[in-house]
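Every protein chain of the complex appears in place save one, which is left out.
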Amino acid sequence: MVEAFNYSQELKQYLHRIIRRVDGLYAIIVSDRDGVPVIRAATENVPELALRPGFLATFSTGTDQASKLGLSRNKAIVSMYTSYQVVQLSKLPLILSFVASSQANTGVLLGLENELSDLLKDIKAAVDITVSQ
Amino acid sequence: MGCCCSSEDEKLSQDGDPDERTRLILPNPVSNSQVNHSDSYGSVPSSIAQQADEQSALSRILMQTANNVIDVSAIETHMVEQHEYIDRATQYSSRLTSICHSASVLNKLHRPALLVDVPALDRVLSAEPISASDLQFIRNTSDHAAAAMRKVVVTHKEDLVVNFGIP
């Protein structure tokens, strides 16, 4: 069980390493479509409201509606605010969310999708079985 | 109208007037053959069957349109309640920790270092860093690219908000 517990910790540490590596990145959240977090890593700079499920879940509606715009399925939505930016990617049944400063490099955040794809496959296996229960 | 030989699928109503045979959507083979079959049984049952078919076709169209329409005011948001949130969050984290982890899975997270030893290091470091022509080339190209981006302007062609032509 000690080894099993370490997996979650290892994941969090890995996410924190990424946060340290990218200038201006404050939080990485992997959640389900309702915004309930599966795993997340955040620094103290992140606005707490951005971590709430009600906020993250707006992406589910947004991506569904955006898929109707005639450009085929929506993959990602970038929301720019005065001080922050939120980059959310649709990795059904999961949502991958990044909360960063508005000056952070959006291209790098979008590029993190490739880097985290292996990790997301593992997490998806965990969530899928839970969701179908 | 009233003729047992029904019109072919592809042939649209020639006179342009919609009659009871005019399809709103291209019929699928099943429903079409049903109508053809019931035609030969007399007028009353066939018209009822036809009505039922048209009703289902109409409701299908309605459902399809409703699915494609973006109606911001009608969006239902399912707010997760506190207890459900806590339940699911603990379920996920216990589910995560119960995944069987072999060493290889954890090793995937530790990528190998990108830097490798370069042989003949002094030769590499003392070589000419970059030629003057290359320097000039990148300077010119980036100046041209910046100038090209300044030419990007938004031209107003059509109105953004239009009204549907509902009489």
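For clarity, chains are labelled A and B in written order, and residue numbers in each chain start from 1.
In the analysis below, a contact is a pair of C-beta atoms (placed from the backbone, for glycine too) under 8 Å apart; a residue touches a chain by one contact, two chains touch by 3 or more.
Here is the rule we use: contacts and distances are computed from a predicted model.
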Options "LSM complex subunit LSM5", "Cytochrome c oxidase subunit 9, mitochondrial", "DNA replication complex GINS protein PSF1" or "Late endosomal/lysosomal adaptor and MAPK and MTOR activator 5": UniProt name of the undisplayed chain: "Late endosomal/lysosomal adaptor and MAPK and MTOR activator 5"
Which residue of B:L115, B:A145 or B:V162 touches the chain not shown here: B:A145
Touch with the omitted chain, as defined above, among B:N68, B:Q82 or B:S133: B:S133
Residues from chain B at the interface with the omitted partner, ascending: 128-135, 137-139, 141-155
Contact set of chain A toward the excluded chain (per top definition): 23, 105-111, 114
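To be clear about the criterion, only the chains that are shown with their structure count from here on.
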Length of the line joining the C-alpha centres of chain A and chain B, rounded to whole Å: 21
Chain A-facing residues of chain B, complex: 68-70, 72, 75, 77-80, 85, 88-89, 91-93, 95-99, 101, 105-106, 108-109
Chain B-touching residues of chain A, taken from the complex the two chains share: 3-8, 10-11, 14, 32, 34-39, 53-54, 57-58, 61, 65, 68-69, 118-119, 122-123, 125-127, 129-130
